[in-house]
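The other protein chains are all here in position, but one chain of the complex has been omitted.
And now, chain A:
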Amino acid sequence: MTQATSIANEEIEALLSRLQTKQSVQSVLVLERQTGSIIRSSGNIASRSNEDLVTEYAGMVWNFLKSAETLVSGMNEDDALKLLRVRTKMHELCIVPDPKFLLIVIHDTPQA
């Protein structure tokens, strides 16, 4: 069992680091859906040894997600949020919500 989980952990690490090493990707965050607690963080915002920044980002994203959820469920009770892409002038935020977790990637958008 422990063997199996460690392998799974390795795979998780590998998948996340692959994501992180993509050249446009700046930060990768994994949050808990219910509380918004940070499970993992890497990249720009995490590396600045500024923990407040990570929690602040996470909080903002989480709040944003909650309001998006309200919007979606307000339009149709049975509907559910699947993917959020927020394009800004400089970045794009991709958020993949899951019943229990959230994956957030902040990356540079191609020059337009």
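The definition used in the following text is that contacts are C-beta pairs under 8 Å (C-beta built on N, C-alpha and C of every residue); 3 or more make two chains touch, one makes a residue touch a chain; residues count from 1.
Everything below uses one rule, namely that contacts and distances are computed from a predicted model.
The chain that is not shown carries the UniProt protein name "WD40 repeat-like protein", picked from "Mitochondrial inner membrane protease subunit", "AP complex subunit beta", "WD40 repeat-like protein" or "Phosphatidylinositol glycan anchor biosynthesis class C". Residue-wise, the contact with the chain that is not shown comes from A:Ser24, picked out of A:Ser24, A:Asn44 or A:Ser73.
By the touch definition given at the top, chain A reaches the unshown chain through residues 5, 8-9, 11-12, 14-16, 18-19, 22, 24-25, 30-32, 35-41, 51, 54-55, 58-59, 62-63, 83, 85, 87, 94, 96, 98, 100-101, 103, 105, 107, 109-110, 112.
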